[in-house]
Structures are given as C-alpha cells and as structure tokens.
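All protein chains of the complex are present and in place, except for one that has been dropped.
Labels run A, B and C following the written order; every chain starts at residue 1.
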C-alpha cells in the first residue's frame, strides 16, 4: 500500500477518466452524457466510431459547442449550454425525449455520482442537507430507463471519504442501476457479488484502491 | 296516431337527418364523423360556420372527396375513402390522434347506432351474432373521449323493432355516452330521466314516435 | 459509422424467427408495407403474432401472409374491411386467434410499450365486453380500466423518406401506426421511397428519430395494394 500525500498526484485526471470511459463506447451508440465530467467524454470517443448524442431537452445528434458569436439561445443541451446539431439530428418534444429514455432506446448514459453502493444503487441528486433546494432533473428517469449506466466520479470525496460504499446514505437516485464506475483510481464493475475491479489506473495499486473503497473490492 | 303503411314515406330521409343534425354543430367545432349516415353531415353545415374535421387515422382539417383521377391512396379517412386536406390541416400519428379523442379535445362525434338505451348506453359495433367477425375500430375510444356524442340512425330496425330501448341487448360500445339522437322521426335528448323529445320531424306525431320507441319518451 | 441501409426487403426481414411478434403499420392500404410483407412470406417464418389495425384485403400484403398460414394470432381493432375474406375464413376455422382491441387503446398500448410504460388506465371500453377480465379502477369519480403496454420483436413500417441514420418522414395518412410501432419493437424496419444521407431531412420535421429505427430499405416505387386487389392479384 502506498498512501499518497495530499500533494501527490496519483491516478487519472478528469480528462483522463473521460478518455478512459470513451474507449468503452461502442460504434453506433446512442448516448446521453450528464453534466460535469460526463460532458468531457464526447471529446475522446476514438476516431472511426460514430456516436449519436441525446440531450433530454429534445435533441438527438447533438454536436459540439458553436463558434463564439454563433450561439443560439434556443439550441442548448441539458446543462443549458449552447450546442450545435450534427447532420442526421432531430428535434422532438419532452414527452418523446423521455420516451426514448424510459423506453430503453438510449444505449448508454454517463452520470456523476455522490455515492455508489456495492449493489449498484446510485445517489447523485441530493445530499439530503435540510436547507438545500431539492432538484432532480432527469437523473432518475435516465438511470431507470437507459440500457447501460456508467458513473464517472472521483474515487473519494474532497475530504477523503469513499464514494463507493456498502450502502448509500444520501437519498437515492435509483436502485441497482449502475453497471460500471470510472474513477481517478480504477474502473470497477458492479456485479451480483459487489464491486469488482476491471482495471487499475496507471501507477495505482490494488490495496490503495481497496483502502479508499467503502466495501470489498473483488479482484478482476 | 297515424300508423304508416309500408309504402308510405314519413319523417326525414337520411340526407334530411344529416341536414338537421348539421344545424346543431357550432362554428369552430372540431368534429369526428363516423362511417355511413354521419359522413353525410359535412355537406350540410350551414354557410358561415367553419368546422374542422378529424379523422382518427391521422388528419385534422379533412376536406371533401377529391376530383376523380386525383385520388391519393395515402390520403384516406377512417372509412378508407379518398379525401383531401383543407388549408390549416395537419397530419399526425395514431397515438397522437387518439390522444385528441381520449383527451377530450374533439368537440363532437357523430356515430351510427344499433341500439341506444334510455340512459345513453350505446351499442353500435356488434350484434353479438356467434359467427360474426368482431371488429370495433375507434368507436369505443370516440364515445369514451369526445365531449359530445350524437347518434344518427333510423328510428327502428328494418324489421320495425325500436332502436331506442330501455336497455341495450347487443354488446355495448360505451356506458351512458350518447347526448342526443337524430332519427328519421325525431330529435331526442338523453336526460337523467331518460329519452326526452326535442322536436318531431315534419309531419310526424308524438304518439307515432312513442309507439316506435322502446322506452318512455318525455315531452319536450 | 452509422448506416442502417440494407440492400433489399428480403435482407431486411432475414432474421424474423418462428413465433415472433410483428407489428405491421398501415391503416387500410395507407402505410401498409406490402414489399416487406411479401419478403416475409418468401422468408418463411411462421407461427407469427401480428399486431396491426386491419387484416389486409384481397390476397396480397397482410392478407397473403395470413393466407399462407403464417399467422397464429392477430392483435387488431378492425379485422374485417371491404375485400377482406382471408382473415374471416381463418378465424371461423379456428386457425387464427384474435385479440380485439379498441383502436385508440391499441395505439396507446403500442406507444406505452415504446415509452417504457408497462400499463396505464383508460376509460375506453369500460362497461363493454372488451373490458372483461380487466382491472377496473375509479379516478376522480370516473371508471377506468387497466391496459398494458405492447411490444414486438419486429416492426414493418412504410415511409416516404429516411436517412441512413434511420430518421424517417411519412406521407399524409400513411403515417398512422408507423411511429409508435417503430418505438415499440426491438427491430424496426422501414421501407422508404428514398434513402438520403444524414442532413437530407430537416431536423425540425423528422417524425421518427433514427434512434427508433434499426433498418431502412429503399423501395422506390411501392405497389398500391388496392390496385393489386382490384386486379385480383395474389402473392406469391
């Protein structure tokens, strides 16, 4: 075990996490990327793979940010940022958009996480703080409906607490919904037996990850 | 009472029944006309009133039959007859079309009837004959969803049996769904107290109609 | 690269298996995917459950599939129309079962199947024989029955144009059941009069977004079912 000091950089950066996840997106997939780190994933999809991005506010075939000066306030993504439309895109209303989600038509969604339990439960919308303004957006719909759900998150909180836990203590987003977790330290599958390591980030040792994981981490 | 002989013409013709009903369609209504006598109604809407016709196979703003030679096999009505589109028309799919019906957006539908009960129950899709091929189409959706439902029908069957009955003996289309009935002999409302005469057809006497009605007919 | 084109109707239906549930678009002849149905007859899959508003007319298209003995059950709102004799004979002979569904309930069950809704309540058919055996429940003083979402293994849909991503637009009242059926099937197959490159259809006017469509096949000049029937044609 190699405990890191606070100043020591170990594991992947946010960009590297996104790049690693992007390798696992199949050609031809329909993908919904959440706000934050998930948004970075689009940059790293390997050349030669075509991915169609869905944004739940009514667009399939979302393209990259527009050039400065050509933003359209009525062409935005779920994070309310300006986007563009790729050839082959389509617009639709919210009920149709969530029919795509709820109906299992989206192949993959990538979401951030506050906590992920060993059984795949996800908490990512609320810390349950009493004076917080509750806001859920489309997270619960996405995790309930999309075929495969990847979480991308730092392995621990800013204060060093595990985000991969035996059971979530924050309010849940969904039950048993996460398939795989990409962190700065490792890629981890949710299996019927709990967390199972897929691979360690370069330079990271198993014990280091287990120490920072709140539940047993099975060997690959 | 003036019993008619078989050869004697009394009351309204089919065209006159349609013409009478058309007087009761308000300007600006959204109307669905069933197959048969109901289809005749469109011809008689009084000048100055604009009515938008809905056909459940996906068209609002249905216009009259096309000129011979300009029929389009993909532009038909619920009776599978060739139609046209009026300016201001729109096409939509079946789920949206029946959202209009079920959601109470259509102001009026006009349907044929096998039997109408004094409480407004309607039977119009099956005589329950054991070897008949059951077929219901959109009738049950229309009577359940449309704001106002008019029936237009001969007062009696070809063999002289009343079609307005104390209770339907044929399989029902809907419970308590009919608002008003237009027959060759009279216009009759369904009220909480049962059948109530609105008006007699020209030359027809009350007793003549009561005799041919299977349940008490209240005076206007 | 996404390219959902297949070379022919035969190729498009090659993997339909015995016992499959197939949604077939169309209301009367409008939107009936005759070329795909004929390819399915050639292909040979049998013991099919067909979900379709009608049962075809004459002895071409859907009626020919029935006539060929490939359909064990139809889910349908109106199985008899002018020139429709095949299904009535099969039904009376007990060879094809019928699940009769009100047209709007059929459309909504299909839409629900595509939208991840396992069941919903509707007032349609309350108090009628088609409500028998169904759960009834009161909301705000009115009676409703529970209806279930409907899904299929394949959908056969006729359209006007599609792009290689599967984005589809329709022609007039031939749209009918196509969009909800495409949503509700595992493999949605569209025959279109033309197939264009991505960008060839304005994103604002797409009716079936490509995510719902799995295969597109060009049938540039589809037959008119009513003309075939009038000419007394049969298939094969």
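Throughout what follows, a contact is a pair of C-beta atoms (placed from the backbone, for glycine too) under 8 Å apart; a residue touches a chain by one contact, two chains touch by 3 or more.
Here the structure is a predicted model, which means the values were calculated and not measured.
Novice: Where the complex has a chain not shown, which of C:26, C:116, C:198 or C:222 is the residue touching it?
Specialist: C:116
Novice: Looking at A:19, A:39 or A:141, which residue reaches the missing chain?
Specialist: Reading the full complex, the residue touching the unseen chain is A:141.
Novice: With respect to the chain omitted from the figure, which of B:80, B:102, B:180 or B:212 is a touching residue?
Specialist: Going through B:80, B:102, B:180 or B:212 one by one, B:102 is the residue touching the chain not shown.
Novice: Thinking of the whole complex, not just what is shown, which of A:95, A:167 or A:198 touches the missing chain?
Specialist: Only one of A:95, A:167 or A:198 touches the chain omitted from view, namely A:95.
Novice: For subunit A, which residues lie in contact with the unshown chain of the complex?
Specialist: For subunit A, the residues touching the absent chain are 55-59, 72-77, 80, 85, 91-95, 97-99, 101-102, 121, 131, 133-141, 144-145, 171-175.
Novice: Would you write out the residues of subunit C that touch the absent chain, in ascending order?
Specialist: 108, 112, 115-123, 139-140, 142, 144, 148, 169-170, 172, 203-205
Novice: Going by the touch rule given at the top, which residues of subunit B touch the chain that is not shown?
Specialist: 27-28, 30, 48, 50, 52, 54, 59-61, 85-92, 96, 98-106, 145
As a convention for this text, only the chains that are shown with their structure count from here on.
Novice: Using mean CA coordinates as chain centres, what's the gap between subunit B and subunit C in Å?
Specialist: From the centre of subunit B to the centre of subunit C is 29 Å.
Novice: Measuring centre to centre with CA averages, how many angstrom lie between subunit A and subunit C?
Specialist: That gives a centre separation of 37 Å.
Novice: Between subunit A and subunit B, what is the separation of their C-alpha centroids in Å?
Specialist: The mean C-alpha positions of subunit A and subunit B differ by 56 Å.
Novice: Return the residues of subunit B touching two or more other chains; collapse runs of consecutive numbers into ranges.
Specialist: Residues of subunit B touching two or more partner chains: there are none.
Novice: Check each residue of subunit C and list the ones that touch at least two other chains.
Specialist: Counting only residues that touch two or more other chains, subunit C contributes 111.
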